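Only one protein chain is missing from this complex, and each of the others stays in its spot.
Order of writing sets the chain letters: A and B. Residues in each chain are counted from 1.
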Amino acid sequence: MVDAARHPNIELMTFSEVKKCEGYVGNFRVTIEHKPRYVRETCNACRNCLDVCPIHVPSEFDLGLSYRHAIYQPFAQAVPSTFVVDPKSCIHCYRCVDVCDLQSVDFSQEAREEVVDVGAVILSTGFDVFDPTALSEYGYGRYDNVITSMDLERLLDPGGPTKGSLIKPSDFKRPDRISFIQCAGSRDKKYNVYCSGYCCMASLKTAIHIKEKYPDVEVAVFYMDIRTPYKGYEEFFTRARKAGVIFIQGKPSEIAPAGGEDHLSVYAEDRDEGRPVEWETDLVVLATGAVPSAGTQELSSIMTASLDETGFFREYHPKLRPVDAPTEGVFFAGASCGSKDIPYSVAQGSAAAARASRVLMKESLVIEPIVARADAALCRNVGKKCGICVTRCPFGAISAEPGEAAVIHSAKCMGCGTCVAECPTGAITQAHFHDLQIYAQIQSQLKRNPEDKILAFMCWWCSYPGADNAGVNHLQYPASSRGIRVMCAGRIKRDFVLEAFRRGAGMVLVSGCHPQDCHYLTGQHYAEKRMTAMPGRLEKMGISPERFRVEWISAAEGEKYARVITEMHQTLETLGKVRIREENEAVLTELDKRLAHVPDLIQPHSD
Amino acid sequence: MTTDNEYRFFPGCLIRARLPHIEKSARLVLERLGVTLSDMEGASCCPNPVYFRDLDHEAWLTLAARNLAIAEKPMMTLCSGCYSTFRDAEHALDERPDLKQKVGGHLERLGLKVPSGSRVEHFARFLCEQVGPAALAERVVRPLKGLKVVFHPGCHLVRPSRTHAFDDPDNPTRLEELVWALGAEVLDYPRKMLCCGFTVMGADKDLSLRMGFDKLRIMKEAGAQAVVLICPSCMVQLDRNQRLIEQEFNTELSLPVFYLTELIGLALGESPDDLGLGLHLVNVRPLVEELLGPEADGDSSAPDQESDA
Partner (left out) sequence: MEDLKEHLKAFDLPVRARACYQCGACAGGCPVGRYRWDFNPRRFIETIVRGRLEELVGNPAIWLCSHCLTCLERCPQQIEVSEIIMHVKNASARRGLAPENDVKMADRIMTHGWSEEPIKRILKKRSQLGLPEPAPGISVDELEALALSLSWAAKMEIFKPRPAEPETDGNPAE
């Protein structure tokens, strides 16, 4: 920490909060509020003020197990070492002002805003520990001797409230028996569904430490599974068993005081024995997992960085881009995007730094030209509140201030085209995938014998390479498909499908990535929603709904593509050209009216 | 208090057949608190959420739906078992259109339609939510000072917590507030949600008595002078069967068991006679005399001797 503070290229801003972040990759403008410490940097941590401050409040760092004063240092190794005054508990007696030899206490300080320009942002906001008070069957908060693993860490810390001596909160005496309960509130549909990944190792570490320091203390661990993957962890588990730690497989159902004495009973099933046990113990340690750190919600709005179902930040792709946010130039490291342990977090720190420096070391960034643009003249948000495009973009690339036209920041636009398809007035266009270009392709593909053809809309990342995969693998399927490639299924407008039928297509296929695999995160989801009503609508118009299909095909699923086309071809033949032609003719007038805005773009076939 | 205070009184099998004093104290107290209870003609067993439902879910649901259908007004029940049946039945009818259809078919033959909307209240929940401890405290004329009790919530008022959504299923305290409002002290005790064991009496008598014994023992160890509860099954197990338990485990418990309405009745100034306190198996007379002092009424508070397991 001290090295980081001293490094010439690092400016440490403590006691500060990000209030606003505008701009885009390479050009972020961040507004930061520096809160007043009421103590100047001249403070040399001499601690004279501690002797005179009359206020005692529970210490946050020691989790309420000890006290601090209103003027304090969060912990002895805090960087910077400058003290701070807690305005909520300070009574303004000013004794600290009087006693400070360096006149460092300054109650005239005020909050100060600073705007900085940065090229990249890394969010490494960590996690908070789950509060197990909600687990009333375990009695945290009711029974003194039920504590969390974090509480235990403080007790065992030589710099902690007991100077590292292991005591029971009820009487400050040494416990003879300790029980760890793993997965307290974790892997639990009622609280945190996920596994936090560090608690098994953390409990093993503490258990071994206790056995080494106090060999006579009985240590039991109640668990569902002991998760010790990767390097050295399994060996560590063996070490714990060899150290005499008792492992009982069985999630405890409840904890209750044992017969009025200062003991506790853990009620669990000992699965190895196959029967319930009432395990008497003195101190229960709840190994609780991680929850998103406080302020994550606010930070998510400030940064336009979305959160996943568990409330942690959502990374661009969990395997392929694990430290990137969907927004270019924003990165994650550590538990901010999901609970993880120390080696994993440290590795991510390096990764995020490397990814950020890619941005910083360039004079300019080359971005794909396939960006969207909103035409202010057509944008509905000017007259009436809209903003649909803003909600559809997972990259935060669009802003639509009240009464103003939507603006798409090309540096943030990833080029999926979902906003184009979702805009109710058609005000948004996509470079290189303009509606007219796509209509021209539709018309061109269906120029000759359209009734024999399956027009397939495919996405660049999954279904098109899926179709390609079929070819590369020499998979046989009827030669009736004609493809139109867009960047993402999200680009596919309903009018494209209708235009295809207007031009006489026998069958139409809309395809894209599998749900959760969309390269643009949510494009597939909106495409799916958009096409739900299509079969019903076609049927109403007089087109057999089986002439339309939606399939999600991955780049590896050449077999699936071949099978889908084969099936669609069979349907085509079953329906027969006569019927298809009849249906097309019957529906032409209505479609012509609906698609009046779509011009004839290619030369009609002369045959 | 709600303005809508009219309820159909649903007695339930146990209270109707064996525990008239509970019905008496409940009627007294509820009417004192402004509730109008009208009798429900044509009711049947709710039916039993354990013994009957364990045999045939469809028949159980049908009989429950029928009771709900003929009630016409919201029902007030004194039994957690009946409450549980009616709430679970409503939930099932809501969630399962196929079951609703089946039940509808059966009810049609009786000229009835499947009911909908929440139509059942448990008296203790009503007291918590519609009356409230503060309003109750205002009406107390005889605070139960010095009385140390434990509250046995029982299994079926608070659980299942996802559908009943009344209180913490592992450490419920809302009902205890009603007892505090009467001036008594409610002691905390371990494992308060332990089942009393009534329902397993038929399957394993020893087990049932053991479960009852665990409860009473823990309560006594916590220093309780009496137990307060809100379900007649628990009442039978912990009061009527207490003698059996004492014999089986060769111990003396002599722990009086009160229904919540009985304590409320006492605090509101009703006499022990009027409340029928003499019908308890475990003698409550010494404790009541202590509480009430020389005011303690009459001598018909001699306990009855039979117990029916």
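Just so we're on the same page, contacts are C-beta pairs under 8 Å (C-beta built on N, C-alpha and C of every residue); 3 or more make two chains touch, one makes a residue touch a chain.
Since the model is a prediction, treat every value here as computed from it, not as a measurement.
> Return the single residue from B:Cys155, B:Leu175, B:Leu216 or B:Ile230 that touches the missing chain.
B:Cys155
> Among B:Leu187, B:Val200 or B:Leu292, which residue is in touch with the absent chain?
B:Val200
> In the complete assembly, which of A:Asp131, A:Asp144 or A:Asp188 touches the absent chain?
Here the residue in touch with the unshown chain is A:Asp188.
> With the missing chain put back, which residues of chain B would touch it? List them for me.
Interface residues of chain B facing the absent chain: 11, 13, 16-18, 20-21, 23-24, 27, 39-45, 47-59, 62-63, 66, 98, 105-106, 109-110, 155-156, 159-162, 169-170, 193-195, 197-200, 202-204, 207, 210-211, 214, 274, 276, 279.
> To test your reading of the contact rule: which positions on chain A touch the chain that is missing from view?
Per the touch rule, chain A residues meeting the hidden chain are 137, 183, 187-190, 224, 249-254, 267-269, 271, 274-276, 278.
In this text, only the chains that are shown with their structure count from here on.
> Between chain A and chain B, what's the gap in Å when you average each chain's C-alpha atoms?
48
> Note which residues of chain B are touching chain A in the complex, please.
So the residues of chain B touching chain A come out as 168, 170-171, 188, 190-191, 221-222.
> Sort out for me which residues of chain A touch chain B in the complex.
136-137, 142, 254, 256-257, 259-260
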